[in-house]
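Before anything else, here's the structure in question.
FYI, not all chains are in this one, though none of them got moved.
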């Protein structure tokens, strides 16, 4: 049933692509040939938001470039997608430095120069907790180096990739750049000073970019993920809980579907920010 | 091409419905038979957000109850939907009083007692502008009577209708209640005191209801519409401008699609608030 | 020691008054003669925010008009102030209707037509709690009639009173209008739909008025009171707790001092909103 669902998502997206073209006769097959690229940074071990986004965008007809530091996670995602007839390629990076990320985009673009880049997801971050006086300045630097700076560089490269791709001829976005955020972007909690600085920063960045680039047809959005996401890393008890009651934890596929929806928004109606939260989550 | 698009939306929604059912063999025809009802209050003259939502939900397979004060608008929407093979019925109301809205829901439920109510849109409001000292207490009362109180009563009736319908057996929402909001819900501007009170109130209501009812699988969301919506009422110059550059004004169909997306969110991942804005809008 | 404190507050305010006057030779006595009026609506039984504000503004040299529905509370406040050499008069109102509040301001102005009105505090509200479906439309109307509409009318009358008073000749505000708000103005909680609507509304109003009237030198501010205020109504256990640990509950005198500070802000530096919270309060 699941694969059945994804076909429809693909068709839905294709329909969106074709919305304003009035003369073309279409078939489901054509959707595959009108290629477009999605670049996703941060897939961990292959079972969270980044991985789900890769799979769901692949099903929707995107060719997916999956980037991250863990080869194992990249391989898992690419295998899943390929097995189901989708297109994906793994792009391992050693780190999230400016040089590495610039090199990543250069390589991806050289690999398929004619495929327009239409989607980019920054899904990085660094979990940090601890009372304020126990955290050092280098803990804060780690947040900056591993969460904020990579988001900045990724944003620059993504926007240049969108601008370097042929524009769409309907009213769909020239490209959609999403930053996965968190409720810590709205609230600096006790014992989360460094974490909150990272999340606030990414929200600040997403707003600045939306205000600068939306007028050019480039969609920039920020999600407020408010809850625990079900991943393989989650201890089995947590996952079982989700199986029993899916209103307590976030399904990463559902987050990914929100990103697919955002990527399908046309230029008359962009969303800059939305929250995503299990029904049972206190907020 | 447009009708082609809507079929896909319908299939997308159906797929969503069937997501977790594992044994059923499906066809597109079945979607129509697994009926569900959408109730929409406020369609004006039939060319704005409420009307678009009615049309798009009808295409997605919902049976639509369209309610409002202007018979002309209701008729237009119902005709459009019927012509395209959808199901809709007009429910004129004399006013937005408690009694009228309670009677409306009673009548709708009696009309199709076995069809579960899964969606409700409150699309009312009252535009008011004027410097503060020129507005009277009765201007403020008008906002309360025509915008806030109706939202309250509509919310109560919608939630009772969701609770009175059979629950879903997958993880989809038992019902989705959306309030159309505006940027005035976030900011009280000069000369918009009464208008801002109305919009802030509806946002307050939507948050309270989300916190009370999301744990029961009832999704409550609020949209921040930030820009001018293209309607028939818009002076021709405005509409022409939109035809030339669709990044300056909001297409009500695009707003409606966001509502369809929200209605499709599953219980592990609800959005309480999202903004909707043309690419060119300053914010 | 307390009365000693208040003298200094009075001098502080006087100094503020005299800030930019360069030729006048002053004495503490003069402060009393350069009269100005503070109008305070909502003093309950005489032990909360409204009552504290009345006392503290009286000590700071304002002549205070204390208005409310409970004669007992008004009398208590006036006696306290008079006993300490301050000036105050009770203005009972039957209700918070438009007519009553307009009549209140007319009477106050007729009583001392030559004293400029420089401060007005709206301290009304209506506590309401209950699950949404148990509250009726008339519960919501009560919020509107007893909290929102009175704030609106009070705001209009206060601004007209400021405009009808001679302007200041230094850079101090022509008048300061404060609305006592609450954390429910920022967050609609479960079971507090009506209450949140009231508090969001007052925040909306305060923002609109600030944006409309601050350019005229009229200061409009909103406080976010986030915590339980120590009043006589509080059960003895609560008050004892406060005596032992004053970081758990709000001292109304401290709230009042924040209002005195706001009233002293000059036109180059107005605060529209500030939060007030005990050190121990979770937020």
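The chains carry the letters A, B and C, assigned in the order they are written, with residues numbered from 1 in each.
One rule holds in what follows: contacts are C-beta pairs under 8 Å (C-beta built on N, C-alpha and C of every residue); 3 or more make two chains touch, one makes a residue touch a chain.
In this text the structure is predicted, and so the values were computed from the model without any measurement.
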Next on the checklist: Please state the number of copies in the whole complex; 3 are the ones shown in place.
Outcome noted: 4
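The criterion applied here is as follows: only the chains that are shown with their structure count from here on.
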Checklist entry - Drawing the touching chains as a network, do you get a line, a ring, a star, a complete graph or other? => result line
Next on the checklist: Under the over-half criterion for shared residue numbers, do copies chain B and chain C use the same patch or different patches to meet?
Outcome noted: same
Next on the checklist: So, comparing C-alpha centroids, which chain is the farthest one from chain B?
Outcome noted: C
Checklist entry - Roughly how many whole angstrom separate the Cα centroids of chain A and chain B? => result 28
Checklist entry - Cα centroid separation between chain A and chain C, in whole Å? => result 49
Checklist entry - In whole angstrom, how far does the Cα centroid of chain B sit from the Cα centroid of chain C? => result 40
Checklist entry - Among the residues of chain C, which ones contact at least 2 other chains? => result none
Next on the checklist: Which residues of chain A touch chain B once you look at their complex with the stated criterion?
Outcome noted: 1-2, 4-5, 8-9, 11-12, 14-16, 18-22, 26, 171, 211, 214-217, 219, 230, 242, 246-247, 249-251, 254-255, 257-258, 261, 265-281, 283
Checklist entry - Mind pulling up the chain C residues that touch chain B in the complex? => result 98, 131-133, 137, 140-141, 144, 148-149, 152-153, 155-156, 159-160, 187-193, 196-197, 199-201, 203-213
